[in-house]
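Removed from the display is one protein chain of the complex; every other protein chain stays in position.
Let's turn to chain A:
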Amino acid sequence: MITEEDVDLLLNDLLELYGYDFTHYSRASLKRRINRLLALDKFPSFAELRYQIRSDAHYLKRFVEELTVNVTEMFRDPLFYKSLRTTVLPTLTSKPFIRIWHAGCSTGEEVFSMAILLKEVNLLQKTLLYATDLNPEVLETARKGIFALGPMKQYSENYILSGGTADFSTYYTAQYGHVKFRNDLAEKMVFSTHNLVSDRSFNEFDLILCRNVLIYFDKDLQQRVLSLFDESLGPLGYLALGAKETLNFSSLKPMFRQLEGEKIWRKIG
């Protein structure tokens, strides 16, 4: 097991040598992931892991990929998607053009879920879906729209619970243990690296989704990122967070109104 000082050393290295700033990430989770990587890659000591990171840019890629959590699923928290479908998207129909930002989209399962929703309410053709993550590797997966076949049964159940009425399997073709989602779903997606810690706002959006990303940040960084979202939302825009995340502790709270029982806030100020 590594010490707090070890974590400090590594985080300093990442910042000074490579410009990755993890210093305001939740410590307990970071420490666990570093320990996990020590075991996975069979490093005999912390010093050897540190040396590898300092001297091998190729390994750095793997390290950052494993340090950040890339677990996601389609239609995660189906009732959340139901609210998007029935409450949020109908208020956007009169807009000539819709911009949505998935911040920290990981491998893109939620971006494809959103594209399916938009398709079903006939809004996809006038929407742009910006999907960003700090990790270029996961974006490559997202761009391809190819996912493992295994969880599709679960995703199909989530889809139905979210209010979907089509046959979920019409949205993809299955081959060799993987599925490829239809090209027309991906046409309106723009994938790009964006680091919530260091990068600025890049557009004005009607809806920002950032689900289960803030839990990995400390309170200071959460506040900074929420301000970034505030700057990036148009009037009456929506912010959607993960099931256990909130902006109640943020100075932004008075400018937003929370939708009844949901982790969705509308900008009113």
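Please note the rule applied: contacts are C-beta pairs under 8 Å (C-beta built on N, C-alpha and C of every residue); 3 or more make two chains touch, one makes a residue touch a chain; residues count from 1.
By definition in this document, contacts and distances are computed from a predicted model.
Trainee: Please identify the absent chain by the protein name in its UniProt record; candidates are "protein-glutamate methylesterase", "Sulphur transport domain-containing protein", "Naphthalene 1,2-dioxygenase system ferredoxin subunit" or "Amino acid ABC transporter substrate-binding protein".
Mentor: For the chain not displayed, UniProt's protein name is "protein-glutamate methylesterase".
Trainee: Touch as defined at the start, partner being the missing chain; which of A:9, A:69, A:197 or A:255 qualifies?
Mentor: A:69
Trainee: Consider the whole complex, including the chain that is not shown, and state which of A:51, A:202 or A:249 touches that chain.
Mentor: Within the whole complex, the residue contacting the unshown chain is A:249.
Trainee: When the complex is taken as a whole, what residues of chain A touch the one chain not shown?
Mentor: For chain A, the residues touching the absent chain are 1, 4, 26-29, 31-33, 69, 71, 77, 79, 212, 214-216, 219, 222, 242-246, 249.
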